[in-house]
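One chain of protein is taken out of this complex; the other chains stay put.
All chains are identified by letter, namely A and B, in their written order; residue positions are counted from 1 within each chain.
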Amino acid sequence: MTATDVQSQLAGAPAPADAHYKLPDVAGYPDVPFEEKARLFEEITNDLRFSDYLYGCYECGICVAVCPSARFYDFSPRRIAQAAAREDVELIYQQMQEDIWECSQCFSCLRCPRGNNPGGIITIMREVAVNNGLASAKEALAGYSRIIYKIMSTGTQVSPDMLQPDAFPDWGPETGDVSANLDLWRRALPPETMHTTTTGWAVADSTLIELYLIWLHTGALDMISDVDASLHAILTELMEERLEDEGIEI
Amino acid sequence: MSSQTVAVIGGGPGGLRAAHAITEIGGQVVLIEQREFLGGTPIAENYAGLTPSGEPAEPQIRAMIEAVTAHPAADVRLSSQVTALAGEPGAFTLTVAGADGDQTIECGSIVIATGFGHFDPGRETQMYGYYEYPDVITLPDLEAMLKTHTVVRPSNGEPPERICFIQCVGSRDRHIGNEYCSKVCCGVASKEAIEIRQLLPGSKVYIFYIDMRMYGYWENEIYWPAQEKHRVQYVKGMITEVLAKGDRLLVRGEDTTMGRPMELLMDLVVLSVGMEPSAGTRQMAGVLGVAQNRFGFIDAVGGPLDTVSTSRKGIFACGAALGPADLEDTVSSAAAAAMKAFGCVRANATATAG
Partner (left out) sequence: MTLTAGPDGRSSIPIESLKRKKDHFERGEDRRSLEDPRAELLELEDKGELVVQKIDHEALTLPTKYGRPKRIQKAHLWHHKSCGQCGHIPGYSTSIFWVMRQLGYDYHDPRDQTSCTAWNYYASATSNSAAQAAVAVRNFAAARETGYFPLIHCGTSYGHYKEVREELIRHPELRAEVRRIMGKLGKELVLPEEIVHYSEWFHAMRGEIAAKQVRDFTGIKVTVHPACHYYKLVEGDAIYDPDIYGGQRTAVVTGLAQALGADVRTYSTWFDCCGFGFRHILVQRDFTRSFATLRKIEVMKEEADPDVVLTHDTGCVTTLDKSQFAAKAHDRNVGLAVMSEAQFAALAMGAHPYKVCQLHWHSADYRPLLEKMGIDWEKAWAEFQADLKRLENGEKRYLDWDDVDN
């Protein structure tokens, strides 16, 4: 802190932003008022799982030592747990905009001797980021919307017809073979449920109706309304039409 | 033997000190030990040196044994187990199963000195491979080696060049349920690290820790000399996995002061296993009907100013039967328990006489 900073504080002026935190133009995401950051943190701590996911932190580093993402990114599950434990809403906001999408969600960090679940804290932070349409969530989900569409509309996430060589050029020429022979190779599968190409297996219509009811009644579908408004609109229309056909009212 | 006698259960350092203390102040004591020998864990597990002084353990413990066995007011029963308790404070009757069958012992009060057991690293939350790799050993395993003045890799009998200690094994862990600090492991590991550096001056010795806890004089008597004189390397960060790589062991953790994952090759890995209530402590709590705390140790009910009274009047406990304790704690609480137990029979004698 410079002498001027100290003087301005002594004079009762508002403290300047902590130099540790990046300015919005450097960070690539908008800064928001402290109250908004505090509100986001409260949304995290209000999740019913939060109290099972965070106790205290020894700074022992076990979670970092087992973390695949810590080996490749400037990422640390220990810092996530620490920031949450310290209720440092500035740092938590920064982590929600920068760090959380680097986590692999492998849950190796569950061996924390204190019983913390840094990966679980991140799951909640991501949910809050999606729910509030944070820039990091929009960025993370750009290019991902077809997967969300697939899982929410068909009940299976990975379909054979996703194996396109232009989508997976790094997976080798076999991907091209699969897509070239897709229909034939699928028909060669002995299990009757697996002759599909647009879904992993044949899901019954009545099952899909039930799945749509779950997305609608739990608010899961509405979570994406801020991050991807057009996807949200398409899925809502699809589900509502389908339910209407069945004579089901929401 | 009568209601004027104090019964001490357990013949380790705590029980020996308690028994000796009772004879010193003019009381009668019967010392009951389940093993066929006295001396407790330091003898059974072949401890090399006492912490913090490093003095050879066996002669020191033997002196304690002599002090008891040589005293006419002390009756020592080896290979004996308490199986039942009847009566009330001032007039207890213990049933003791021994080599010659069941016997009864009349006593006025009881001191439980049944001590601790070392945590079994097979139950550890981290992946240390104690049951997979010969060169992963525990603090007491190393003590037994140090007693022979030889430290080798069990896999090949060669002296190790790179050795590490991993702290808090089985302690301070919510999953295991041992939420407490075992108190002694920081000091014992540092003492052993010094001994290795003295035996093998070419070796490199690391200690991986969460916090180093060496209170009071242990700081200047062990921690500083270990770092400054013997060049033991202290790294703040825990090891989470030990796996074989070639014929060495790869240890993996985070160097938390540097903030990066670390991987190092070791020849010998020493797990600083913590303390748990011994099987004897758990059994005696049941047989004598005294309350245990949620970790299974005997519950001291008197608060911070009375460390030895149990939930049952006339029954006291000392040392590691009450929770993690070093030898200094143990002999201190043993003397306190002896005094309380003796006071109990004296008060009873006075009441009877009156």
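Assume a contact is a pair of C-beta atoms (placed from the backbone, for glycine too) under 8 Å apart; a residue touches a chain by one contact, two chains touch by 3 or more.
Quick caveat: nothing in here was measured; it's all calculated off a predicted structure.
Of the chains displayed, those contacted by the omitted chain across the entire assembly are A, B.
For the chain missing from the display, the contacting residue among A:S76, A:Q97, A:N116 or A:T175 is A:T175, taking the whole complex into account. Within the whole complex, the absent chain has one touching residue among A:V66, A:L91 or A:M239, and that is A:V66. Annotation: of A:K37, A:R78 or A:R111, A:R111 touches the absent chain (contact as defined above).
Residues of chain B in touch with the missing chain: 36-39, 43, 46, 58, 120, 122-123, 127, 129-132, 134, 137, 141, 144-145, 147-150, 152, 154, 157, 175-178, 241, 243-246, 250.
Although one chain is not displayed, its contacts with chain A can still be listed: residues 47-49, 52, 66, 68-69, 71-73, 101, 104-108, 110-111, 123, 126-127, 129-130, 137, 140-141, 143-144, 147-148, 151, 155-160, 162-163, 168, 170-172, 174-175, 177-178, 184-195, 199-204, 206-208, 210-211, 213-215, 217-220, 223-224, 227.
Everything that follows uses one rule, which is that only the chains that are shown with their structure count from here on.
Note: centroid distance chain A to chain B, computed from Cα atoms, is 49 Å. Interface of chain B with chain A (complex): residues 125-126, 168, 172-175, 210-211, 236-241, 252-256, 259, 261-262.
Chain A meets chain B in the complex at residues 55, 58-62, 64-67, 70-71, 76, 78, 111, 113-115.
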